[in-house]
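Heads up, one of the protein chains got dropped from this complex, but the rest are sitting where they should.
== chain A ==
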Amino acid sequence: MTLGMINAHPVVHAKKERVARSEDLHSDDALDALDVFDILPPVASSICFLLDLSTELLEFDSVRDIKDPEHPYSLEQLSVLSEESIAVDEKLGRIKITFTPTVKHCSMATVIGLCLRVKLIQSFPPHFKVDINVSPGSLADEEAVNKLLNDKERVCAALENPSLRQLVDECLYSNELYSL
């Protein structure tokens, strides 16, 4: 059984003042992956990270600092992982990921978790079971976010939403374009 725990280098970004959100986010609505998309600025390139996974290593790569002049959010406000840990049990076929979003907004954590799940599905054989959680203490509503991220039906339904799917795909693939 191989168990690897890696903490990537925390990516340090200068934090700017948070822009006040005008929407009133009720705890159930805020956690809905579909509602989350409605809230986010519709520019996929504003969230940009890549997880390069081999069976044991997680290399945290390129969080891009691309400013989007059309929207009030700068990239660092939207980005992403400060550190994450991954445990892989190849024999049992289990993966457990715990991540710490730098932004404390639960909607962001949901989208990040969704991207993580898609990336893992693409990187590992189909029989692998994946559990994704935010690291304890990183979010006020972490129980609710964890529940959503690990509800297979909710994840499937969210990924059938073409806009959300496009967002996730661009998050995962756009880095390839920039690295060329």
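In this text, a contact is a pair of C-beta atoms (placed from the backbone, for glycine too) under 8 Å apart; a residue touches a chain by one contact, two chains touch by 3 or more; residues count from 1.
Just so it is clear, contacts and distances are computed from a predicted model.
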From "Probable cytosolic iron-sulfur protein assembly protein CIAO1 homolog", "Dolichyl-phosphate-mannose--protein mannosyltransferase", "Pyruvate dehydrogenase E1 component subunit beta, mitochondrial" or "Serine/threonine-protein phosphatase 2A 55 kDa regulatory subunit B", the hidden chain's UniProt protein name: "Probable cytosolic iron-sulfur protein assembly protein CIAO1 homolog"
Residues from chain A at the interface with the omitted partner, ascending: 28, 34, 126-127, 129, 147, 151-154, 156-157, 160
